[in-house]
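Removed from the display is one protein chain of the complex; every other protein chain stays in position.
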Amino acid sequence: MNVPARLRDLRWAGVQLSGVATVAMLVVAVAVNTALQPNFWGGYALTSNFATFVPLVAIAIGQTVVVLSGGLDLSLGAQVTLASVVAVQVVDGRLDRLPLAAAAALGVGMACGALNGLVVALLRLQPIVATFATSFVFSGLALVVLPTPGGSVPIEVTTAYRDSVLGVPVALLAIVGLALLWRVLRGHRVLRHVYAVGGDAEAAYASLVPVTRTRVWAYVLGGLFAALSALAVLANTGSGDPFVGNELTLASVAAVVLGGTALAGGRGGAGGSILGAMVLALVTNIVFFADVPTTYRQLVNGAVIILALALAGIPALQKRRPAA
Amino acid sequence: MSTALLEMTGVRKRYGGVQALDGASLTAVRGEVHALLGPNGSGKSTLDKTLAGTVVPDSGEIRIDGAVARIGGPRDAHALGVAAVYQQLSIVGDLTVTQNVVLGLEPARRWGFLDHRAARDRAGAALERFAAAFSGRLPLDRPAGSLGPGELQIVEVAKALARGPRILVLDEATASLHKEQVEVLFEVVGELRAAGVLVLFTSHRLDEVFALCDRATVLRNGRTAGTVELADTDEAELVGLMVGDVPHRAPRRAPATTGAPAPTEAFVGAGPEARPGAEAEAEAVPGAEARAGAEARPGAEAVPGARLEVRGLTTERLRDVGFTARAGEVLGLGGLQGQGQSELLLALFGAARVSAGEALLDGRPLPLTSPVRAARAGVALVPGDRGRQGMFATRPIQENLSLASMRRRARAGLALGAAAERSAARSMVERLRIKLGSLADPVSTLSGGNQQKVVIGKWLLDRPRVVLLDDPTKGVDVAAKEEIYAIVRGLADDGAVVILNSSDNRELAELSDRVLVLFEGAVVEELSGAAITEGRLVAGALRLAPGESL
Amino acid sequence: ADGGGSGDEAGGRPYTIGLSNGFVGSEWRTQMVEGLQAAFAEYQKEGVVDELVVESADTDVNGQIQQIRNLINRDVDAIIVNPNSETALDAVFREAIQQGIKVLAIDQAVTSKDVTNVVIDQAEWARISAEWLAKQVGQGGSILVVNGIAGHPANEMRWGAAKAVFDKAGVKVLTVADGNWDQATGQQVMTNLLATYPDVDGVWTQDGMAEGVFRAVQAAGRLDKIKISGEARVGFMRLWNAGRADGFESIGVVNPPGGAVSALHMAVNVLDGRKFAAGSISGNTVHVPIPYTVDQATFDQQWGKVSGESDAYSLDGSLTREQAAEFFQ
């Protein structure tokens, strides 16, 4: 631990810096969008943009918890899919069944998380590949639950999701709600332990932290947020589809990194990931509204994202010296 | 002192091919400070960890208060009243000091929601005793990772104390502490003893052991060699117990006189392959002149024939450091720890950002921009933190030894010959008397002292002209220490400049031809020859005027 | 739509049209986009339309929802969409409709009642090749099936229709495997199947995979024994052409990327305020006829026209403006 203090201080400045970097990126993204898209602040554009953000925001928070614990969950997208098809089968278009359906989704998400926790924490499989394997299990089960697209969400839900309350989009309120939920969790012992385990599992273990249980919890919480993402997806899509969430996985990891959370674990938080998720979505919009020719759009999109990742990593740049 | 509070009997633990504990036992009573001693790798930490619950023994029995203790993990140990200060600290750098102190036992309100105020209070209370070490302001809300080694050690101690133990394990808890902090710790231990707590104390500093402990149990090769009353024992007897027979301290090195026979054949590169000029230069520098350096001001003019010249070296933590060193000289760095000694070594190795200054090696500018360039120029660094900076724990001993020098043996800079690498590594194993199973074993299977020899050995194969040693004997046992001293002397005798930072003033006094005393990143004093005594070093470190003493 | 832009007064020419395509990993889609752009340019010259806003990228349902919202925010008058999901875009379609935007789905039908599906009949498309294969292998014949992706609507619709044909004809389906509409996977899957099903008379497969299936059968040296339902793509037709000397026969039913062009014609009519004629629409689906089928009889003629194209080129076809107009009152 003889890290020269100079390097140590930089490292801590780095955490703050990365928060600044993420906020700056969001501000720039919003400014550019405002310039390119004349009605960006109009009622529909605002509600629809936020409605677009929520699923990724929710899954990114889930991924953050797992990453903070020192893991990674490549099955979160499949969990979104599975939780959403189960919920849609339960709700079956009836508003009175909504609570039941939401409970079912949460239950499924947490059960998936528990399975991942079992596999990663108890069996000690390496998270990237283990959750890659469980993602097959979850997507297969989604096909069993809902073999072909179908089922419908009560119209009240999809309508409310696109509405606004006193000019504030409901979807924005949902994001605020997710942030508050994160905040509450931050005040809980389990999340403190998640940080400790992700920061240094051996030290945490020696310090009486129940490491295995904490790791399981991290995946369970990941599953919980995946289920919330599933509910947002359903409100956004209005019906069930057995492939709907799979692609959210990798985007969630990108959002976490854009938000300044270290993939090595132990450092960061969901606040950044929430912003990171929005930046990701806004980049797509920018490339579209900037009228980049279709052929080059994916190229530009990819390049901008790499640039953003580089910006998010600027703090790390400063601790280049080997003894860090 | 009626019945034993702690009885450990027949504890065995094997790691792969290493029998770390081979039926060790230990008995200690309430209100006792019991030393646990032994050479590196004798199993002290392992025995401590079986008690603290982080290691499961293969067999053996632990009784606490006469009852068999079933310790399935740290939480069980905690329930039995055991708390430990680990040699490898159990601090999470990303958490704050408060969070670390209460970690695992966070005070919570209902349903597990944290009570931040209670946590702060508890951490504050535990650290208060050591407030002086933090210049009075407790770093409760600072990330632990931003603290220095001594401060971290104190947090680790406070954390164990905050757990209110009946049995407190202190595994090399003083290794990175300053003298005053050690004194506070001793006071605390004294109070705990008075309160009936059993303290298990492990340290390689025997003066501490005699000052603090009542009895000592000595381990050797994983077995208990004996338990002694310290009041009836002397240092020689203890060392005898530890190593089986008493090694006599090699005579003090004659300061940089040439032609002195090398105590060991440590420097492989010596002989026909030694760099041209090395011998000649060493010859050209009489020992008298080395001592004459005492009068030279820090940063003084270059001395003709100097092998290494450093001028105006400035980094974030170094201010205008300058000195010269001749071939064959051992230059010590003294002062309180953390005054920039490690930074100076890192800077000379191109591993710290240098904002001003330069260095010349044999008259040619030494690049201070990257370790690669430093290494290619003939500089070697044995860093202070072996685990993090010096060693590839999971890689074979063979690779650890080859790495720094293999490019010299590779064909086309790429293809390695298995036999050539093996014989190079073997030669070093033999010269440094590294005790190992097989060259193919991970270096992590070696004892601390042997690991340290590997870290030094990899550079000897590279035939360095400047060797930077950062606390090379930290946590190394007496016998290995002597061997490392011999290596250092051998290096110097073969014409290398050795710059030695050590937290042990005795070591500095014994090995150095000259000592630069650093304070807040600047050289404030230079001692040489006979002036290098432990007393002068301590005085210099504390910036006492000459004549003043402690 | 709110804000400025040409979409303000729906019904007023020139129209702005949006295209949402959520998958570009297939040349078929490229052809679809390029065909649409060419047809659009014609209308543009005439001042009927002003701008074609293309959203085309590899994305998922959530991304496609974002695409469609972006198009809505661009104030388009109509959206032509090749949907990534049969159902999951329903809600965003409703948003579009509420803003007065017309939505037409191509290639695969969607369930939303607010959207007009302009598609070929996938069931019919599958039936044609299934009937050909059933005839080739005869009653009691055994076949293998290499499908697309289980659970995908087009896959289910196609396989449902084909299965009915085989059941009725008394053809035995030995096993059904998935080749992900991917030539390389199709080839690997088929090779594995050939090893474990030695007695096979035919293979039924869907587009994108026929070439892989052919190569697998060819590598096993069993082209003469195993009948393969093919596809109307140049790559496959090249193999087919080479195999004809040895008596190889197949069939390729055109699945036209030009469906987007047919949909554009219809979109213009719809924006002009015309209503579909009673007989031309069932529910909300307009079935565009399958342009043609390549078989032994028509092979030479078709091959002559396309042999210069690259392997990935799909044989195409679309309605003319006049033909499209006939779908309306």
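Going by the order they are written in, the chains are A, B and C; count residues from 1 in each one.
We adopt the following convention: contacts are C-beta pairs under 8 Å (C-beta built on N, C-alpha and C of every residue); 3 or more make two chains touch, one makes a residue touch a chain.
Here is the rule we go by: contacts and distances are computed from a predicted model.
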From the names "Putative [LysW]-L-2-aminoadipate 6-phosphate reductase", "Urea ABC transporter, ATPase protein UrtE", "Sulfurtransferase complex subunit TusD" or "Ribose transport system permease protein", which one matches the UniProt record for the unseen chain? "Ribose transport system permease protein"
Give the labels of the shown chains that the missing chain contacts, considering the complete complex. A, B, C
Of B:Leu436, B:Ile456 or B:Leu527, the one touching the omitted chain in the full complex: B:Leu436
From the list C:Val48, C:Ile97, C:Ala123 or C:Ala150, pick the residue that touches the absent chain. C:Ala150
Out of A:Phe40, A:Tyr161, A:Tyr205 or A:Phe225, point to the residue that touches the absent chain in the complete complex. A:Tyr205
Can you list, in ascending order, the chain C residues touching the missing chain? 24-27, 29-31, 33-34, 58, 147, 149-151, 174-178, 180, 182-185, 187-189, 191-193, 195-198, 208, 211-212, 215, 219-220, 235, 310-313
Residues of chain B touching the missing chain are 15-17, 39, 53-56, 73, 243, 349, 351, 371-372, 374-376, 381, 383, 388-395, 399, 402-404, 406-407, 410, 413-416, 418, 426, 429-430, 433-439, 449, 458, 479-480, 483
Since one chain has been left out of the picture, which residues of chain A touch it in the full complex? 72, 74, 119, 123-126, 128-130, 132-141, 143-144, 147, 201-202, 205, 211, 250, 253-254, 257, 263-264, 295-303, 305-306, 309-310, 313, 316-317, 320, 322-324
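Heads up, the rule we're going with is that only the chains that are shown with their structure count from here on.
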Based on which chains are in contact, what kind of graph results: line, ring, star, complete or other? line
If you take the mean of the Cα atoms for each chain, which one ends up farthest from chain A? B
State, to the nearest whole Å, the distance from the C-alpha centre of chain A to the C-alpha centre of chain C. 34
Whole-Å gap separating chain A and chain B, where each centre is the average of the chain's CA atoms: 44
Using the touch rule from the top, collect the residues of chain C that touch chain A in their complex. 1-4, 24, 33, 54-63, 65-67, 69-70, 72-74, 85-92, 94-95, 99, 111, 150-153, 156
What does chain B use to touch chain A in their complex? 52, 54, 73-75, 78, 84, 86, 88-95, 99-100, 103-106, 108, 111-114, 143, 145-149, 152, 159, 315-317, 342-343, 346, 351-353, 371, 383-385, 388-389, 470
Once bound in the complex, which stretches of chain A touch chain B? 1-6, 8-9, 11-12, 187-190, 192-193, 195-196, 198-200, 202-210, 266-267, 321-323
